[in-house]
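A single protein chain has been removed from this complex, and every other one stays in its place.
So, chain A:
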Amino acid sequence: MLEIKGLKVKLEEEDKQILKGVDLKVEAGKVHAIMGPNGSGKSTLSYVLSGKDGYEVTAGEATLAGEDLLDMEAEERAALGLFLAFQYPVEIPGVGNMTFLRTAVNSQRKARGEEELSAADFLKEIRAKAKTLKIDADMLKRPVNVGFSGGEKKRNEILQMAMLEPKMCILDETDSGLDVDAMKLVSEGVNALRDEGRGFLVITHYQRLLDHIKPDVVHIMADGRIIKTGGPELALEVEKNGYADILAEMA
């Protein structure tokens, strides 16, 4: 589904290499997790894949369903089926959550040459999906993320994911700022979307999220590279011993 080969990325503004050759392949139907210490390049990877400005790809490639991602605008990547659940969802005063989501859903449909969703159909779908994430009508009406708690913001991200039905979901530290109950709710939302045709890349510091969203493959990232890949047991090892052992082993 998602294939990254030898990806090297530096900051546009300064001469600082962040990713130093990342290779990664996430198959459809699989959940891959990336763990790693602060500053290892995990969030940068998610931003570069989703098309944020400010980064320069100096080498390598990234494709989604065989299509070159790096050449596309952020909105084209989204329409192709890439979704990034933000670590810090942005507040947008004055734009209703519902208006925003409907604009997003229909923009993607239009870009793919599909028919736009009618107001009635959209409403029906969003109500049903919001309900399972315990998002009430008030939250749908309020401006995007404005005045939302940390947990509400993350649930709102998962609602967007559910509505947009992407092929490939990247979750950037979705567990940050969540209490136990909120994490459970968010994880259930994610698990409900697990599907044979959909890939997941879960970026996290902690193993606890992976108790809820069980990964098939775990990667450890450090200093801009994936230094170790294994099964779910790798996450448990990190939880127990920290990154120091793995880093030492690789050095």
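Observations, loosely collected:
One rule holds in what follows: a residue touches a chain if its C-beta (ideal position, glycine included) is under 8 Å from a C-beta of that chain, and two chains touch if they have at least 3 such contacts; residues count from 1.
Note that in this section contacts and distances are computed from a predicted model.
Per its UniProt record, the hidden chain corresponds to "Fe-S cluster assembly protein SufD" from the list "YCII-related domain-containing protein", "Pyruvate dehydrogenase E1 component beta subunit", "Fe-S cluster assembly protein SufD" or "Alpha-glucoside ABC transporter permease".
In the complete complex, the residue from A:84, A:98, A:186 or A:218 that touches the missing chain is A:84. Considering the full assembly, A:111 is the residue among A:111, A:128 or A:244 that touches the omitted chain. As for the chain not pictured, it touches chain A at residues 50-53, 73-75, 77-79, 83-84, 86, 89-95, 100-101, 103-105, 107-108, 111, 143, 160, 164.
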